[in-house]
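One structure is given below, encoded as structure tokens.
Note that one protein chain is taken out, while the other chains of the complex remain in position.
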């Protein structure tokens, strides 16, 4: 046969709790224990409150540029919920809900955006600091997964990135390494419709972003990223595939950035009000609250109580972040290397780069005998 | 529906004149006029002879490292045959057969590998010099196609690269730009089974390399790259798609590197003799000669005649390449920029970087009055 | 004449060159409807349309590499990289491709493109938004590099860069995008690439700087009460050593000020060059006031890192006292 089909594939979309609150029991029943759903909802409330406060801190000059997470709580939270402690979560900067679930102290994130590297010094929860260079972190996740496979410690890596990030060459290389070397990585693309002002179709004009993964022979799937049930399901499958088979999966989570790109951005310049309004109705918290209330797992009273609790938590977090002692310039010298070279020590101790300033004794050095002078 | 299929696709493989010499008339009849097939066969003979001689030149110390093209004549030749004069052909280093068909003087390629940039000074045939940095050239092709679209000159760009090159981030970015910006590019991957010692499955573990293109929503196809008919057909379709619709296509041409990676390589270290033997039987020239002879378009006498002709041509080419006057160091100064800065001019004229060497008058400069000395 | 900020002067130069030459087109992340994250391309999308002001996918190597192809195709592309910290992914295409085509093809293929990149610290930005990598590209033959320190020079240098048949990096010191205004002629004019500017003349010491730190140098000079000559390089590659060495041969003393780390920074080249050209006139070793040999810290400490008036003043005093 001169023309024969040698490969066929398809992309599926998974949804369980849809934007109208209808719930698919076939897939969804028993997926997440009720108390966990409640716990996640409560957690999302705290995260969202922190997000609002962070925005205000920036606006009042108490913090630098901050990227709002609002609307994108579900994908990272679902992943954090599914992952084991030993696993790695390698994120970009809109995954607060997942990082906090894993135990990252909230003030770390505030400190980061307050221009303080101590926000990135993270103990014991196997997460990495915000990735400022878009696309850079997926390779680290692939390497971390590789290290686990090498050490046979059974851990996997789950990495998060935006739709825009899939345009970077590093995304391609990370996915290709993971697929070709059989590494346990879960790639989660948060397709939130935009990369700053650039719409997703300019980053990926294919019908789905999910099909990026076909290039590597990976399993790939698209999921409603505002649906905690669907998200948990697809991440669970992917994690299993990684842990049991050392195979990566590509997940496209459809979600939306309800705020501006960052506090330095004004999305009204490029984004239709209608689009925003439509997505506001799809807010993951609205449908989840409705679901819980319908099942009598949540009440207005609890909502108020949790709002108060969130406010209390966040107040403490902000206080901790703001009251940390000022960093000193020693910090950026001492942490360049694990050891300090004499040159760097001199710069640190004098806070000068000019040689006369560093070594005033030079002024009195005696010319060598016989020197031309 | 909680799980719905949102995208389906497949990869087809195209073959017309197979390795046993059987010809699919449905697809193949009338595809290429007989005299053109003969002309291409004759051209391949010349190219292959040049390749052999180049190898020998290297072995006898008359040329530097050289990458044999043997066995991979068909894909670039088919493309060059299909392309129009105004189109661009942006290649790697195993596309001699296509470049020569387009009119690139053969001595240019020899000069390049003889360590002489004049081999890269190319007039009037819209081809680029060998791309030494793997993966770098596809972006240039995308940019060239973009320039044509911008200028509305109706030209397209066809770019060639290996299976290994599809691992580079730049490949991804080139394909993604072409797809998202609707640019008339034809991407031809010569999958020759190896990237130096690395087998294709380590570069791309997906069932086909062709499916790389699915990531970008491009048309993609796999083709027998040792089959001139199938190659011409798929390139023709792709060129039409580019020219008429500004849409890129990804073509995976299955072929094989019959020689070592380059003259600096010894493929026996990593490649099975059996594999090589199998592919030697699939040599594109064997089946094409058989096809022509079966159709009475070619005879042993013509074969001999053309061998002699090839030898004559190549002898002249080698002579031209070897007899070119020696380059001078001025060349590498004068061509750094379109203009020559005073600093560079000084370096060029003195062939020194030491300031005393550049300006001996300094030795006699008089100290300024009152200087510390 | 209009009273413009540096970023407005850039915007004006872009408009005028686009009006004049249809081969000029822009590509970059968020430069279209959004007008660029610093608004340098504000209004251009509306004025010239999406074919000439092109929002690119988020891929710096792609931006650089396709710009090379556009230039090969006879156009005059102006790619933008959003912050200097994101030049990393474009490094290979910039240094191994754009910078090499002319010599690689012995003049057969040139790459007339102007890469615009905001550069430097001091704006309280996140990580990788405050670096000063100019020395790396100065060590790369085949590129020209400019960095204006004033609205007037910004317009004139950008026009020169766009018209130059070689690849030019146009670094835009983001700290002074809007720091002050200056009279800028409406008409087009060129500030020649390769010529430094003597900002003020003096007899006792020469300060060499460029970009945002020129402002700090001016302040330090004013406070010093000394007769100090300030040279703004404007062009970073090729360096105008003639102007620098003439000045130092006159003053006998020299301080170089830049934001980038000290080791292998441009200050080293200028110091070495001054020694070569002015050895017998030098009364003190050339002093370098620059970034420390550390990564630029996050913004809480960025002012500790950046050379400031105080550090410049000390170096002036010490060099004069030597």
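Labels A, B and C are assigned to the chains in the order they are written; within every chain, residues are numbered from 1.
As a convention for this text, a residue touches a chain if its C-beta (ideal position, glycine included) is under 8 Å from a C-beta of that chain, and two chains touch if they have at least 3 such contacts.
Given the structure is predicted, the values throughout are model-derived calculations rather than measurements.
Q: In the full assembly, spell out which visible chains the left-out chain is touching.
A: Its contacts among the visible chains are A, B, C.
Q: Have a look at A:177, A:194, A:250 or A:298 and name the one touching the chain we're not showing.
A: A:177
Q: Quick one: which of C:118, C:142 or C:307 touches the chain that's been left out?
A: C:142
Q: Looking at the full complex, which residue from C:104, C:175 or C:311 touches the chain that isn't shown here?
A: C:104
Q: Thinking of the whole complex, not just what is shown, which of C:150, C:216 or C:237 touches the missing chain?
A: Residue touching the absent chain, from the options given: C:237.
Q: Residues of chain B in contact with the chain that isn't shown?
A: Counting only chain B, the missing chain is touched by 64-65, 112-117, 132-135, 164-165, 167-170, 195-198, 202-203, 264-265, 269-270, 326-327, 329, 331-333, 336, 343-344, 347-348, 351-357, 360, 362-363.
Q: Can you list where chain C touches the absent chain?
A: Output for chain C: 61, 85, 88-89, 91-93, 95-96, 99-100, 103-104, 127-128, 135-136, 138-139, 141-142, 237-239, 260-261, 263-269, 271-273, 275-276, 279, 282, 284-288, 293-295, 297.
Q: Which residue numbers on chain A touch the omitted chain?
A: Spelled out for chain A, the touching residues are 117-118, 120-123, 128-129, 133, 136, 139-148, 150-151, 157, 169-170, 173-174, 176-177, 180-181, 331-332, 334-339, 341-344, 355, 362, 365-368, 371-373.
As a convention for this text, only the chains that are shown with their structure count from here on.
Q: Round to the nearest whole Å and give the separation of the Cα centres of chain A and chain B.
A: Inter-chain centre distance comes to 41 Å.
Q: From the C-alpha centre of chain B to that of chain C, how far is it in Å?
A: 38
Q: On a C-alpha centroid basis, what's the spacing between chain A and chain C, in Å?
A: Centre separation, chain A to chain C: 34 Å.
Q: Counting only residues that touch at least two other chains, what does the list for chain C look like?
A: 57, 59, 61-62, 89, 284, 322
Q: Name the residues of chain B that each touch 2 or more other chains.
A: If we look for residues of chain B contacting two or more partner chains, we find 169-170, 173, 176, 180, 372-373.
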